[in-house]
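A single protein chain has been omitted from the complex, and every remaining protein chain is retained in its original position.
And then subunit A:
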Amino acid sequence: MLLAVLIANPEGNILVERFNGVPAEERLHWRSFLVKLGADNLKGIKNEELLVACHKSVYIVYTVLGDVSIYLVGKDNYDELALSEAIFVITSALKDVCGKPPTERLFLDKYGKICLCFDEIVWKGLLENTDKERIKRLIRLKAPTEF
């Protein structure tokens, strides 16, 4: 299960937060844990360079893209390799929607589209679509071209 997708700005403010199968009372803990993890390790990291950690039986893969930091948390089937696959899809889709690694402002300008992208990539904790071209069409309700 892909337990959480979280996107934050450089100050640690949450821009997008989606949890799956994480009890409500644990979400705040996860949020602050991830933001702290980012604050400790993401400084000076290149765009899309992946960082990885594990906490008990849970894996965390995170990175920066432009002004935003992206965190994925998974367990069981979603180990560090599956998460790196999912984060690759997310960063490609974000670059596609924003046209470049986004600033915070650009990210918020495209917020609606970005939410739709997430809806296509991860739905209720399962990886659904992995191809950015297809995602680009799906968020505009256009059928994919390649089947």
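Keep this in mind: contacts are C-beta pairs under 8 Å (C-beta built on N, C-alpha and C of every residue); 3 or more make two chains touch, one makes a residue touch a chain; residues count from 1.
Operating definition for what follows: contacts and distances are computed from a predicted model.
Colleague: According to its UniProt entry, is the unseen chain "Coatomer subunit gamma", "Membrane magnesium transporter", "Eukaryotic translation initiation factor 3 subunit L" or "Histidine-containing phosphotransfer protein"?
Modeller: Options "Coatomer subunit gamma", "Membrane magnesium transporter", "Eukaryotic translation initiation factor 3 subunit L" or "Histidine-containing phosphotransfer protein" considered; the missing chain's recorded name is "Coatomer subunit gamma".
Colleague: Considering the whole complex rather than only what is displayed, give the residues of subunit A touching the chain that is not shown.
Modeller: 14-18, 40-41, 49-54, 61, 77, 79-85, 103-106, 108-109, 111-112, 115-116, 119, 123-124, 126-130, 134, 138-144, 147
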